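Notes to accompany the following structure.
For this depiction, one protein chain was excluded, whereas all remaining protein chains were kept in their positions.
And then subunit A:
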Amino acid sequence: MRFDDAASRREWFERRLAPLMDRLYGTALRLTRHPADAEDVVAEAVIKAWSQLGRLHDPERFEGWLFHILTNTFISEWRRRRSRPHAGNADTLEPVELDSASFTLFQQLHQPFLLWWGSLEDQFFNGLLQEDLEQALDALPDAYRVTIVLVEVQGYTYEEVASLLGIPVGTVRSRLSRARSRLQKMLWVQAREAGVVLGGKEGGAQE
């Protein structure tokens, strides 16, 4: 991008940045899990974008370009942290690939007949709080969480995720299905503990 002067450059940049701030911050928060880290990632990404603005040739691509910078900023910081000798959280590297990818919430909730108050699926969604969902996502091992965020929140293709993370597409796929299975299992446990889902197939109706 070329600008007549510094003021018009700044104005152009801030006008495009402003409507993206809540998504940049929200995405960074899902990736890092911590508000302070999320703020650091956003600030660093914005400054990188600002100083590399000359390399953005198509202004229509600003949003995707900025999110790409954000994602890469997070990934390099993540790599740097986990390569520290006393990082202490082994699961950030490779999750133990033991858990199966077979749990589905739908199978727990779905009843072939309608209950008088509606379906269990509706009951589940109505009771599902944003903070429950965030908590369940945050509880996933790093590699799972990052993969599911890149795909479901950011909308990257498996191919793009593979290249961002430097892993094979097959690994993206398997992490994703394990991540989903774990997430759904956690949501199921949460919903039952909160009493949001009464009944369900695991004996709830008979309790």
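Throughout what follows, contacts are C-beta pairs under 8 Å (C-beta built on N, C-alpha and C of every residue); 3 or more make two chains touch, one makes a residue touch a chain; residues count from 1.
Note that contacts and distances are computed from a predicted model.
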{"item": "Among \"ABC transporter permease subunit\", \"Quinol oxidase subunit 1\", \"Anti-sigma factor\" or \"Xanthine dehydrogenase, molybdenum binding subunit apoprotein\", the UniProt name of the subunit that does not appear here", "value": "\"Anti-sigma factor\""}
{"item": "Which of A:T27, A:Q123 or A:Q190 contacts the chain that the document leaves out", "value": "A:T27"}
{"item": "Of A:I148, A:L164 or A:V196, the residue in touch with the unshown chain", "value": "A:I148"}
{"item": "Where the unshown chain meets subunit A, residue by residue", "value": "1-3, 5-6, 9-10, 13-14, 17, 21-27, 29-30, 35, 39, 42-43, 46-47, 50-51, 53-54, 105-106, 109-110, 121, 125, 128, 130, 133-134, 137, 148-149, 151-155, 157-158, 176-177, 180, 183-184"}
